[in-house]
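What you see is the complex with one protein chain gone and the rest in place.
When the chains are written out, they are named A, B and C in that same order, and each has its own residue count from 1.
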Amino acid sequence: MHIMEGFLPVKHAVAWSAASAPFVAYGIYSIKKRVAEHPEQRMLLGVATAFTFVLSALKIPSVTGSCSHPTGTGFGALLFGPAAMAPLGAIVLLFQAILLAHGGLTTLGANIFSMAIVGPFAAYGVFRLAQAIKLPFGLSIFLAAALGDLLTYVTTSVQLALAFPDPVGGFAASFAKFASIFALTQIPLAASEGFLTVLVFNALARY
Amino acid sequence: MLIDQNAYTNRWRQVNPAAKAVFGICGICAAFLAGQTWLAGTLALIIALITIVGAGIPVSQYLRAIAPALFFLGISAMTLLVSFDGSGITFTGVGHNQAMQLCGRATASITALLFLALTTPMSEIIALLRKLKLPDLMLDIAVIGYRMLFVLLATVRQIQTAQAARLGYDGPRHAFRSLGQMIAAVTLQVWQRATALDLAAETRCSNGTLHFITPVYADTGRDLTVALLGGTCMIILTLLVP
Amino acid sequence: MNYSELFRFTDVNYRYPDDSRGLINCSLSIKRGSRTAVMGVNGAGKTTLLQMLNGILRPDSGVVVFAGQPLDYSRTSLRSLRSKVGFLFQNPDSQLLSASVREDVSFGPINLGLGAEEVNSRVGYALQTVGMAEYANRPVHALSYGQKKRVCIAGLLAMQPEVLVLDEPMAGLDQPMQAELEAILDTLHQQGMSIILASHDGDFIYRWSDHILLIADGNCRGNQETGRLSSSLDALAALGLGTPAVLKLYHALLEHQLIASTCPIPRSIDDLVTSIRQQSAGMRSI
Partner (left out) sequence: MNYSELFRFTDVNYRYPDDSRGLINCSLSIKRGSRTAVMGVNGAGKTTLLQMLNGILRPDSGVVVFAGQPLDYSRTSLRSLRSKVGFLFQNPDSQLLSASVREDVSFGPINLGLGAEEVNSRVGYALQTVGMAEYANRPVHALSYGQKKRVCIAGLLAMQPEVLVLDEPMAGLDQPMQAELEAILDTLHQQGMSIILASHDGDFIYRWSDHILLIADGNCRGNQETGRLSSSLDALAALGLGTPAVLKLYHALLEHQLIASTCPIPRSIDDLVTSIRQQSAGMRSI
């Protein structure tokens, strides 16, 4: 779930943009180096951006029977590395804002932070950790994709709770409120995404 | 894609994208400056009318474009209205004011974003960002990304249709399997297509960056002036009302 | 069970979500056991029509009847339709997704919920029929374009359909591959399968089909026997479709009395060559 245009107060919009900027800048720096060594990577990153956009438009059945859209960020981070996902994700979020009115320009920074920074880095970190403690490959992939998805939504809940603290219970109550709406309902969907990502890697391994 | 289609066919297609961006950004600024909900609502109405009447976007398509955002806004606003205080759920006045203000701001802001999105093709937005000196590499990725998303979208639809024709989506178990296979197949295509595009660029004497010609817009001066004037009017209006 | 009418469309209308035209008030009938060719220029609505036959597209209004049963697009109705109507898409790469040929052909039977043994025997038989048995364990991406098309057909045959619907099956195939595919279609037809295909190759359609469905700008122009096509050449021209080359020649030869008016209307250049040879032989024997 993207935070829509105009939803965050000015201070928050600016702050999240400032928080995302160094990651995007570092991401650009890192892909610049890649492209300098392998010029054909320019096209690859472009097609990967398109693919991330298309993935996020897919409907996947959830274990609960409802349908959801995968974030695809975990999958992307595992294929292209988490650093590259910040600039790629930024472009995808810009496309979604302008082509689908999904998300927005003033909330671009906040959405980049949750979807293109926290999600990918969490997925990648979980994967490396799981591999380090010698979990099976499939389980590592599942945990990476599912937790990457889940942490994205936890981040979104934090962002909303910070912007709109509960008049009675403050940040904590507000976080509980948003988390129960966005993150909790996301648990089965995160499991679906994790499961799907495992299937994709299985299929890829067979080629 | 509905918004994309309108971006190419609307009446203001030939207006300089810089002018449209200026007006859209002014609209977003005004949305944030509008203190009162009714004022933000009026602003939203004005911008929507300008888009529909001025750029000639059909009302039905406009509503279809804005509906998902408004639906999300509705749910979020309800969340703000509700409050937990240990003993149970209550409705608070503070939450009510906050929610109303938010609805106004977000609605006005989304109409301003839609103004730009419905009148300006993505290629021209990217070209505009290039003039604003954003990193070439980012914009090259955006150019290819925008071009290829339609190609990949068509591929995904084709594959899913073919799978469905062989009963691949008959029940969630089959659906998961088919989806996994489809994503894996398209993932492999990502590399093949990138290689093919790189080759095609090479054969056209590519020197690395994807530079293109920028279209010449008639009446750029006039359009920019009108956009600036209109945008400033919106901002002043919101500032004048206490 | 054996309806002589396979499909009937009554006033079928369809528009794509992007508002582009699909079919307009289309009514038609397709016979069981026929070789029906849907003929029209690109964008005329051939693919739209074909996709209705497999329930891929659902009419905005109007009725599609399959084997006497109107389609209601429920899950069970679609399941039953799709298990009886195999659909070959134009691009084999969007159909072949598995790593190996065998795995891909088994996709349909597995979705039908068949047991492993049955699936295996069907896969073997289907690959045999299209002459790809020895490629069962090959990776799909190592196949040529024509081989991929044959594997796609095997994937459909493994579901043991009654009808085969093929969208531009000859596109992208060179002459020898086209001949092979035509032979496969002939075999299947002889085994009693109904075959419906779309093509923009007038010469091929004229040679191969027994019924032709003309379509232009989303309008179905009726179903006629292929043998009668020679009397509606003006209609073809009006639709932007050229006259089959063999008919042009036949008429020129007839007009200038170079062949007898008793000469049967040829369906292919080879037919015409044979007729010319026979005619000469006949004259010599007199």
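Basically, a residue touches a chain if its C-beta (ideal position, glycine included) is under 8 Å from a C-beta of that chain, and two chains touch if they have at least 3 such contacts.
A quick note: this is a predicted structure, and the numbers were derived from the prediction, not measured.
Contacts of the undrawn chain with the visible chains, over the full complex, involve B, C.
Annotation: of B:132, B:205 or B:218, B:205 touches the absent chain (contact as defined above). Where subunit C meets the missing chain, the touching residues are 41-43, 144-146, 171-177, 200-203, 240-242, 245-246, 248-249, 252-253, 255-256, 258-259, 269-270, 272-273, 276-277, 279-280.
Residues of subunit B that touch the chain left out of the display are 4-5, 8, 13-14, 121-124, 127, 143-144, 146-147, 150-151, 193, 196-197, 199-207, 210-216.
Rule of thumb we're sticking to: only the chains that are shown with their structure count from here on.
Touching subunit A and subunit C at once are the following chains: B. The most centrally placed chain, judged by C-alpha centroids, is B. The interface with the greater number of C-beta contacts, when A-B is set against B-C, is A-B. Annotation: 42 Å between the Cα-based centres of subunit B and subunit C.
Contacts with at least two other chains are made by residues 203, 207 of subunit A.
Under the contact definition stated at the top, the residues of subunit B that touch 2 or more other chains are 181, 184-185.
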